[in-house]
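My questions will all concern the structure given below.
Removed: one protein chain of the complex. Kept in place: all other protein chains.
Now for chain A:
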Amino acid sequence: MELAELTRRRERQAPQPGEPRRGSPRDGWLPARYRAKAVTFGLVAPSVLVYTVMTVVPVGVAIYLSLTDWNGFSDAVFIGFENYLHLFDDPSSTSAWYVTAVVAGAGTVLMIGGGMVYALLLKERSRTNSFFRTLAYYPHVISALILGFLWAAILGTNGAVNSTLQHLGIGPVGFLFEENLALVSLIGVIVWAGFGFNVVLFVAALQTVPAELLEAAAIDGASRRQTNLRVVIPMISPVVTVATVLNLVGLIKTYDLVVSLTNGGPAGATQTYSFLILARSFEGTKVGYANAQAVFLMVVCAVLALLVTAARNRQDRATTS
């Protein structure tokens, strides 16, 4: 819109000496009034095309397939909303939703909280702080699958931690074989692997907080804790909102770490909804049903993202009014 406006403004300017008159028929094969639209369309079209091909079409196909009994091999037969109804009587779904909710809820809180604390501690520019920021971000650049295998080798029954404990005469701790502890281990690894991303976001945001505000708070006698809670964090709240939405949606879709760390076990205790879709429904050639699960998951993600954003906006309005 802005670009089109700029283009229109330029067209309204008078031609410079020696510059041919704009808008004359010999200028091009399009009349002047369509030229700006053509430019706008030309610039936007590639992005729209890529977005359509890579996102809109697959989502459309997924929605269509979710209404069929397709097993990935045979012809897809339209069965209406049967797959969606099955979502609510499938016993596997209930436990998977519980695990997903715990992972997403606890994971988001810990990643946001941990990332914020870490960023506040390391917000000043120094070599030491840069080193620790890099250290926090480092797991984020490694494949989650590899991280899962790595932590399985550390936390498994014969892993590094339990082997050390056994040398000390302590029996194996059920990091990966006791239901609750396995879920805690999974969340711990997820937080460790992902909170560095939040650190980077928050450090960048913290550096945009005006120094005048911090000075004013200091003059008013605010402690460091009060300054952080009452001045700094509210100032970067839009970034916190974005990070919350990204973390929440990302964690609802947790799959790769589950595969490599626990494979959904023990007894399905770490089986997330995405794992259920990919490792159970899709592997079990229930492709139509898997698509219904995926569409449902997409809707849940969208609703949650909207709710978080709406809550943030409401709070912002309340603060400014």
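Everything that follows uses one rule, which is that contacts are C-beta pairs under 8 Å (C-beta built on N, C-alpha and C of every residue); 3 or more make two chains touch, one makes a residue touch a chain; residues count from 1.
Simple rule for what comes next: contacts and distances are computed from a predicted model.
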Would you kindly match the missing chain to its UniProt protein name, picking from "Carbohydrate ABC transporter permease", "Extracellular solute-binding protein", "Multicomponent Na+:H+ antiporter subunit D" or "Heme exporter protein A"? "Extracellular solute-binding protein"
Which residue from A:G115, A:P139, A:G156 or A:G196 sits in contact with the chain not drawn here? A:G156
Chain not shown: contacting residue from A:V57, A:L135, A:I170 or A:A267: A:A267
Touching the hidden chain in the full complex, which residues of chain A are there? Just list them. 27-30, 35, 38-39, 42, 71-74, 86, 89-92, 145, 152, 155-159, 162, 171-172, 174-179, 259, 263-269, 271, 278-287
